[in-house]
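Heads up, one of the protein chains got dropped from this complex, but the rest are sitting where they should.
Moving on to chain A:
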Amino acid sequence: MSRSGRLDDAARDPIPFRPFSPGTQPPYDAPAYLSTRARHPARPLVTAPHTVTETTGPCFTPSRFPALADISATDGRAAQGERIIVNGRVLDEDGRPVPHTMLEIWQANAAGRYAHLVDQHNAPLDPHFRGVGRVFSDEQGNWRIVTIKPGAYPWRNHANAWRPNHIHFSLFGQGFAQRLVTQMYFPGDPLLPLDPIFNSIPDAAARDRLISSFDLETTQPEYALGYRFDIVLRGRGATPFEDGEHR
């Protein structure tokens, strides 16, 4: 890390990511979600000022991590269920696109069953649906996947508990502290008001931004319904002017 003085300076005092806005992230301890009981830290976290460890991160490339953007069919055989197109942008909190970043997605099949050994839900597996995809955002932060609308599935959190339809998302962004794992939901789902995971987010507006919107522009005639889901990663702490200097 010592090829030039300038690099050293940037590595020594990198621009930190901004703290999260209060209420927009779930707590570790959320009693309605039973699995948090023995897994949340009981001690306060220790604040770690951002250093090169937090502000830099892995650089995934499609050559080493091949994209798989259409998971609605396997070996040319269409999966069961309602084919959908999901697209959106990855932005930061200043509205700037986050380009060339890797998104991983995984989900249940149309019947609400994961192609996963641990999932014992008595719903059919689909030999033509594995439920895992990987895409990269483009220069403007745009990404797009073709998949199947996932089904709701039961879980044992409380009596008659069912997860709302959702697609899991994993993003890395441009630094270790920008890592995001989240879930995308669907508009109008009657299970949303009952779901402890969705409702763990205190701020209602932040919660609602996990709900995708139906998008006629993305919808393709005779092919698939379209949904839009924009994802916002933490912004940098400095003003855009100062930020530009360091990029």
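Everything that follows uses one rule, which is that a residue touches a chain if its C-beta (ideal position, glycine included) is under 8 Å from a C-beta of that chain, and two chains touch if they have at least 3 such contacts; residues count from 1.
The definition used in the following text is that contacts and distances are computed from a predicted model.
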(message) According to UniProt, what is the chain that's been left out of this complex called? Choose from "Elongation factor 4", "glutaryl-CoA dehydrogenase (ETF)", "Transcriptional regulator" or "Protocatechuate 3,4-dioxygenase alpha subunit".
(response) "Protocatechuate 3,4-dioxygenase alpha subunit"
(message) On chain A, where is the contact patch with the chain that was removed from view?
(response) 1, 8, 11-13, 20-21, 24-28, 30, 33, 35-43, 45-54, 56-60, 64, 93-95, 104, 106, 108, 114-116, 118-119, 130-132, 168, 170, 176-177, 179-183, 197-198, 200-201, 203, 206-207, 209-210, 231-235
